[in-house]
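Just one protein chain is left out here, and the rest sit where they should.
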Amino acid sequence: MLFSPYITKPDSVSKIMLQVLFALIPGVILYVWFYGPAILVSILLASVTGLSTEALMLKLRKRPIAPFLKDNSALLTAWLLALSIPPLAPWWLIVVGTMFAIAIAKHLYGGLGSNPFNPAMIGYAVLIISFPSQMTHWLAPVGLGSAGLDFQSQLNYILKGALPDGLTLDGVTMATPLDTLKTQLHMNGQMQSILEMPIYGRVAGVGSEWVSLGFLLGGLYLYLRRIISWHIPAVFLITLFAISGAFHLIDPARHAGPLFQLFSGASMLGAFFILTDPITSPATPRGRMIFASGAAILTYLIRVYGGFPDGVAFATLLMNICVPLIDAWTQPAVFGRKDER
Amino acid sequence: MRKLYTFHGGVHPDTCKAQSNGRPIAKAKLPSKLVIPLRQHVGHGARVVVEVGEHVKKGQIIGQAEGHVSSSVHASTSGTIAAIDMQPVAHPSGLPELCVTLIPDGLDEWVTLEPLEDWRGIPHSDLRHRLRNAGVVGLGGAVFPSDMKLYAHKHKIRTLVLNGAECEPYITCDDLLMRERAEEILMGAELMRELLHADEVLIGIEDNKPEAIAAMQNAASKHSSMEAIAVPTIYPGGGAKQLIRVLTGIEVAAGVRSTDLGVQCFNVGTAYSAWRAIRFGEPLISRIVTVTGNVASPQNFEALIGTPIAELIAEAGQLPGTTGIIMGGPMMGVLLPSDKAGVIKATNCLIAASDALFPPPKPVLPCIRCTRCAEVCPAELQPQDLYWFARAKNLAKAEDYHLFDCIECGACSYVCPSNIPLVQYYRFAKSEIWAQQAGQKAADAARERHEFRESRLEREKREKAEKLAAKEKAAAKGASPPVTDKQNAEPVDEMQRKIQAAIDQAKAQAATVKPRNTEQLTPQQMAEIAEIEARRARIREIAQASTDAQPRE
Partner (left out) sequence: MFSALLAMGAIAITLGAVLGFAAIRFRVEGNPLVDKIDAVLPQTQCGQCGYPGCKPYATAIAEGTADINLCPPGGEEGIHKLADLLGTEFKPFGGSTVPKPKSVALIDESTCIGCTLCIQACPVDAIVGAAKQMHTVIAAECTGCELCVPPCPVDCISMVPIMETTSNWKWKYPVYAMTPSTPS
């Protein structure tokens, strides 16, 4: 107690991060409901790896370990990465990704608060470039695919790489709805008939549309608790809606509708949990809107024209690069100086 | 209902005002001694006009206002001057300042006061002069000499804002003053309005003070175009800029004078003191101080300026576990390095701090750019960027991002989840920039003086050489140089002789010629002359003060 103010609001980085983790829970529950408990194994592996990598890096960097471990930021990175990659994957995939995210993308840039790129998205980018095969085998929703896997078999595959006799990886996994759409369109499939495939549900993929809804609910909770501002999610979703809607109107045969885009892939997770990472997003309201609309446009372009099934991760990273510039450009007018600009 | 405006951001800390606003203002006991600093205001320190050992009366000037921006300092009670020396003062640095130590004689005997029954007939410059001599300064915390702010400028002043918002937690001195002395506050406001030629007086009071609002509204109903307005309770709604914004919609940026935008703002306490000074001739020798925090009976005291802070706290019953004294509120107050210092004109509140009330700071984490600070910043700054620049000592950039628009309200630090002492960084950066500017100014002056000196030496050298050349030339021609010298010298001598003669003559004249009728005067004539002389002196003084005090454009 040396300087004013001598009182502070009982708020902390740790509590903020905890709220974000909490807001992920509805999405995770729906994930488990539709895809089985493999995702929980992924999250657990990522959490353990994340926390131990964080501790190790703090020790190497001679920083106090306890206060930083308690800030929950490593845990959040781990969870986000686990939710971004296929749950049914060899254990080392998530471990390598998390380690890279925490050690390289976060700590080598100066640790909490100093990383220019979203660590989870860096982890994702490294994995999808290095292990494209493992990264495109997504667990089929329960009831789809040639065979449902029980928890024991899922665990066996994750830890030992062994599937029950008679099952192949292709039998229990499939491409994501976004990926399928892209491949089918490539093969000159008709939009109408593609969307009648069994993996598509009401608006987007079976199961995944519900998981997206779960993330949307969690995101709304974050907004209501004032953890995030409306700018990034709202502008991201509206821009994505607008651009996909425009493309859909022009050429409905080759472009899925806006709702499909909103509830597919990582749209919702990205809008509420990834793009809103305060460290790697602009600080000014106008900057956030520019950032979010840029991310939405890039996401759409990568989804439709790019080489990867989803575009949220790369769009996030590309927009992360622009953050300092956006911030410098969008400095708001200060009190009493509104006429000066 | 009047239309009220809002300002960006703000926070809602626990107000903690109920502790101290339940009891009426008490007169503090006469302390054992008074330590009165000679500089309690913005501007030049007052010049000591008393000597050690001298007996002074209550209200007697002990420090005369000196210089452009200055204010007088008075003996708060009658007694003997015990010392004039460097003493610790209520300043965050803990550095000593020149103080007058006064031992009260217990008689509390006033000096002869000059009350004014009707101030309306008095010239404005005279009223300002009285305020300056009465040591009236802003009591809201800025302690800027009030006479300097009471000018009708070339810009028409429409609104006089009276600040009774008192947004800082714990502080209730203005609340109690408004409850108990509303009439006199408004008489002061009337005086200020007259001096400013303002059209209306708006009194802003936060709506967590219903009694004060009622008292002020009741009193205001007796004045024309004067209105006491309840404003929403939000910190820092009592900041002058914020209150002006809420009441008038006008935003005053840093470095801009509110008078240029047609508004002037005073604290209610200042209005009260200005009224006492003009109507009763009472100088500013006491003020209302809230004593609260870790004390047995938190209360407002009318305390003499110079009362040792420890004695005032003791009166409210300091409780064990006190870790320090905060002067001001918990958001912007200063942790006093010593409780030996005296109450000054800026002392609105004294909080006995304890670990229970103000826990030790939590560990600081890096900034995560969550922008909660930007959301609450009433100046609409980007505190996270300013922090970054100040921390990297990138002062030019900090200035670019409007560091000097920061009012140091502390809202950013209050909400920071990483517990970063943000305001401290801004204070550091500001004082560093000021020091650099002062250094640059000194360097520029030195450069100029050095260059002037160089060119002067150069010129002298050249002139010498020319003279020598001329001499040699003359010698070569064969003329006799001493003659020319003498010719040159003679006129000077002649001139001096003439001047001396003139002076002598004037003296002789003064000695012989006597003004008529300066002796054998009737007492009536003598009284008349004295009166005329006094008036002349007054006019000279006023002229002097008004030219001195005329704010620079």
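Per-chain numbering from 1; labels A and B assigned in written order.
As a working rule, a contact is a pair of C-beta atoms (placed from the backbone, for glycine too) under 8 Å apart; a residue touches a chain by one contact, two chains touch by 3 or more.
Predicted model only: the values in this text are computed from it and were never measured.
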Which of A:66, A:162 or A:249 contacts the chain that the document leaves out: A:66
Contact with the hidden chain (one of B:5, B:404 or B:428): B:428
Full-complex contact with the absent chain, from B:58, B:91 or B:402: B:91
Chain B residues touching the omitted chain (full complex): 39, 89, 91-93, 95, 97, 360-365, 393, 421, 424-425, 427-428, 430-432, 434-435, 438-439, 442-447, 449-450, 452-453
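Going forward, only the chains that are shown with their structure count from here on.
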Whole-Å gap between the CA centroids of chain A and chain B: 57
Of chain A, residues touching chain B in the complex: 1-9, 11-13, 15-16, 64, 67-68, 71, 73, 111-114, 229, 278-279, 281, 283-284, 327, 331-338
In the complex with chain A, residue positions of chain B that touch it: 7-8, 11, 13-14, 169, 241, 245, 251-254, 256, 323-324, 326, 328, 330-335, 353, 358-363, 365-372, 374, 378-382, 384-385, 401-402, 405, 410, 413-419, 421, 423-424, 427
